[in-house]
Each structure stands twice: as C-alpha cells, then as structure tokens.
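As you look at this complex, bear in mind that one protein chain is not there, while each of the others sits in place.
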Amino acid sequence: MISPMEKLRKTEVYKSIFRHKYEDTPRNRALQIVDNVFLHLHPVRVPRHATNIGYTWGMGGITFLLFLVLTLTGVILMFYYRPTAQYAYEDMKYLMHDVPFGPLIRNMHRWGAHAMVITVMLHMFRVFLTGSYKPPRQFNWVVGVVLLLLTFLLSFSGYLLPWDQLSIWAVTVGTNMARATPLLGHEGPFGPQLGMRPDADVRFVLLGGTQVGPPTLLRFYVGHCIFLPLIATIFMVVHFWRIRKDGGISGPDTGKKNF
Amino acid sequence: MNHLLELVTKPDNIPIVGLLLLVIFYSWLAWTKARKNDSQQLPDEARLDDKVQVWPYLVRVEFLAMLVVLLILVVWSVFINAPLEEPANPALTPNPSKAPWYFLGLQELLVYFDPWIAGVVLPSIIIVGLMIIPYVDINEKGNGYYTFKERKFSILTFCFGFLILWVSLIVLGTFMRGPGWNFFLPWQDWDTHKVVVLNNVDLSEYFGMPSHFPDNSLNIAASAFGFLVIAAFYLSLGGWHYMKYKNSDVVKKLGLGRYALVLGLFLTMMFVVLKILLRLAPPIFGGYPVKYIWVTPWFNV
Partner (left out) sequence: MADDITSSSQTVPPQRPQALSQESQISATPIPKKPKQDRAPENDPGIWRMGRKSFLSFAGWLSFLGFIGISTVGALRFMFPRVLFEPPSKFKAGLPGDYVIGEVNEKYTEEQRIWIVREREGFYALIAICTHLGCTPRWLTAENKFKCPCHGSGYYKDGVNFEGPTPRPLERAQITVNDDGEIVIDKSIKFRYELGEWGKAGSFLKYVG
C-alpha cells in the first residue's frame, strides 16, 4: 500500500517542481541551498561561529528583512496616497480612519522605517567592532556606507509625504542646509560669487521651487518610491554578492579557507 | 516626572528609547566578548571554526529572527499609531521643531556651527571618513573577532564618534531640547517662556578685537587672529604628534599622506568638541559664550 503522498511524489508535476528528495541527508541539505533561488544567496556550509547570533547580531539580515517589509507595505500604501499638496494629508487621514487595516499598514511602514535606521546603525557598529572591514572586505564596507546613506535618505524623503506640520518643518530645516552648501548653494561660502540664486542652486533641485511646496512633495515622492529604492536595491545586490566573493562571513584567520 | 514619562512614551520617541537600550545592550555584549577573547590564547570565534551546514543550522536561526522581528513590528504597529499632526502650514513653526530623530545629532551641531559646516561639510566628512576607514586602518589584528586590546585606538575613536557624538546627541536632542531649542533636563517641564540669554561674542573679542567695527566693516586683524587660532590648533597638536611618533612603525607604514589624513580627520573631530566647549563652558565661569572663532567676509567658523 503506498500512501497518497508517495503517489503525489511520483507525479510528473510534483517532480517538475521539487527537484530532489527530502530525507535528511547531508546531500539533500546541500541541495536545499543550491537548488533554491532565494536560499542560494547562502553558501552550503558556514563556520560555526557564523550561526551564533552573538557574533553578527543578525543586524544585516534584519535590515534586509525590514527593507522587504517596507517595500511591501509601501506599495500597498501607494494604492491610496496621492502626492499632491491638495490630497496628501487627506489621504493620510483616509488611510487612518476609513481604510480597513490602513492604520496597520501605515504604522508598519513608519515604525519599520525607524527600526531599519536603528538596525543599519547597529549593523555598522558590529562590523566595526569585529574588524570585519579589514582585508579582503574593505570595499564591501564602502558599499555599506553608501547603503547607510541611502537608508537615511529613504527615511528622510518619506518623512515629507504625510504633508503635516512635522513633515514640512523637518524638511524645511533639512533642505535649508543645502542652501548653505559651499560653492553650490546660494547662501554657502562662495555660492553667490559663483552665480547661485534661490531659484538656481542645489536646494532648488531638491525642492523644485524656492520653498517647500507642492513640487517638493512630488520630487520627494518620486525619490522615495522609485529612485532611492532602486539605487538601494542595486547596492544591496552588490553588497550580498561581495559577502560571498570576499569569502563569506568574516572570522579569525585560522589557516583554513572559508569557502 | 510626568513630563519624562510623557516624553518617553510619545510615539515618535519610542524608537529613540529603543535605540538607547539596544546600543547599551550591544556595547555591553561586545565589551564582554572582547574582554573574554583578550584574556585567552585563541578568540572564541576561532574555536568555533568547524563547518556546519547552512540548512538547517543557519536557516533556522534566520527564520526565528524573522519571526521575532515581524512579531515585534506587528505588535508595535497594532498598538501605537504613527503620528499625524496638523496639516502643513508654512507660516506656523511648531515649537520646538525637530528634524527626524536620526538627524538630531546634526541638528544639535547647528547650534554651534553655521549651517554650511553643520549641515554640509561635517556630514560629508563623516561619510567620507567612514568610507576610508578600511584603507587607513592598517592594523592586521582583530579581523573577524571581538577584541579591544589589539585595536585600542581605532575602537576608542570609533566609539567616541558613534556613541558620544552621534547617539548621545540624538538622545539629548530628543529629550533635552525643548521650546526655543532651549536646554531642559529630562524631568523639567517644557516652559515656552523660558528666557535664556544667549548673547554670544566672537573669540577675538576676548582679546579686545571685535570682528566688526561699529560701521559694520570687517576687522581684518580679528579675522587674521581667528585664522591663526585654527591654524595653531591643527599645527601644534598635529606637529606635536608627528614629532613624537614619526619614527613609530605605524606612522612609517601608513606613509605621510595617509597619516596626515587620519590626523586631520581626528583633529577635526576634536575641533568640533572644542567649539562646543567654547560655547558651553564660558557661562559657567561668568563669561560670554563664543560664537565664532574665525570670521571672514564669505564664511564664519
């Protein structure tokens, strides 16, 4: 008597999806990783200390998880949000009061963003403390710094979107600093001498106007939803690729090869 | 006290409380591990270098971590609503008005430096400074395990920058900056009408040279004096260090260029601290806070 499960496993459809058996053998454990498009981000084997959460604190992975959560909740929010000064705030209210699960999605997006900034900072802290930026991982640290910056920019550009008092003043102060950029801002050292004007300097590129207004909202929206996530994704791809190419997770040099 | 409770439980402040606790916890964790490793022949990580299979040993940890993080996030989001304040109004600035919390360290620096320094130059230096760390830290030890003994200078410098200048300034900006950007202790109520005299003077005025004449034209002597003070700061400390250590192995291996870069960045970090002290310390001794060290027609430092 063969069980229905056995029968199912013998069908062509099943075999076309699952490529190997699942008895717990070392070979199948390896196949789990290499045969899976997502898991094969990982090597098949790692040094034992890498599975110890006390070593990596898991912060890089958690940052990535939060990025995925933010992408998902962000896309859902886009179903209701219109990036114009007339509607943005109203849409926020609408989401918070009249859309089922609207508050949950918005809250997850907001708190997830805060959490991601925290975890990315802690990740950097850990990488520093274990000296993991030392050869051969120098360049991946540089990629990491870019990711840190992108995380800040993503969070900052999202801050404007609710179009409430908190948003516009935080962004007013933030972008007014650009006004004072040396050479490129109309109030920065040597800016005016180089012909910078309120309507022609770096700050204008950010704001799309001479003050925080409707064009700013649109620019920040496009940056927040398309441009910055795209760039961040590209850098993350490089970051993960480099982890593998630099010999997997760092560890003390014990003479053994890590890969 | 109620005020403190209110501050700590304000939805937008919860992440900062979390950050503070996490930073304290992880600093402690890293410190314990470093001490342990420093006291033994081989670091713990080197003892655990046999291979294990990623499936299941790593994947299951990751899966658990994912569940925990998602659980925290969902519970947090179910119980605490993200704030939505009054609609945007360009004519009415809330008091106090703050940047997003992760920029509060920079906003605090805005009190002591002109926007072009605090908002543009210093952040750029931080980013570039972080990026070059792997290329100027030529100490081969301490790669891939926790240690303190083997890399004291780099760890102390980084922790000073991260824990003191970044994290504590964020905490200070969140909990101790109230209306009018005045300083309040965390348990003091925020009094909108608190009057603090902030009459600042330029450093040269301490030496009898106002930066501007009564007709508002620049005092060249005062400007030159300011330049000299800054030049003296960098040259004397830098020169002293160079004289003392020029024959050390580290300086030789770094080479003059990289050595000067590290020294310059380090001194700049110290300069930031110095400027903050020049603003905060004098009132304690009954003097005027210092506004600028160096005044020029184009920019002030």
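Should a chain be cited, it is by its letter among A and B, assigned in written order, with residues numbered from 1 in that chain.
As a convention for this text, contacts are C-beta pairs under 8 Å (C-beta built on N, C-alpha and C of every residue); 3 or more make two chains touch, one makes a residue touch a chain.
Just so it is clear, the model here is predicted, and its values are computed rather than measured.
Set against the missing chain, the residues A:D35, A:E90, A:D199 or A:D253 yield one that touches it, A:D199.
Among B:N81, B:N182, B:N219 or B:T268, only B:N182 touches the chain left out of the display. For the chain left out of this panel, the touching residue among A:W141, A:F156, A:W169 or A:Y221 is A:W169. Looking at chain A, the residues touching the absent chain are 169, 172-173, 176-177, 179, 199-200, 204-205, 208-211, 213. One chain is missing from the display, and on chain B it is touched by residues 90-97, 107, 110-115, 119, 179-182, 193, 195-200, 216, 300.
Just so we're on the same page, only the chains that are shown with their structure count from here on.
Here the spacing of chain A and chain B, counted between their Cα centres, is 23 Å. For chain B in complex with chain A, the residues that touch the partner chain are 12, 15, 18-19, 22-23, 26, 29-30, 33-34, 42-46, 48-59, 61-62, 65-66, 69-70, 73-74, 76-78, 80-90, 92-94, 97-103, 107, 110, 114-116, 118-121, 127, 130-131, 133-135, 137, 139-147, 151, 155, 158, 162, 298-299. Interface residues of chain A, counted against chain B in their complex, comprise 26, 29-30, 32-33, 39, 42-55, 57-58, 61-62, 65-66, 69, 85, 89, 92-93, 96, 103-104, 106-112, 114-115, 117-118, 121-122, 124-126, 128-135, 137-139, 141-142, 145, 148-149, 152, 155-156, 159, 162-170, 173-174, 176-182, 185, 187-190, 193, 211-212, 250-254, 256.
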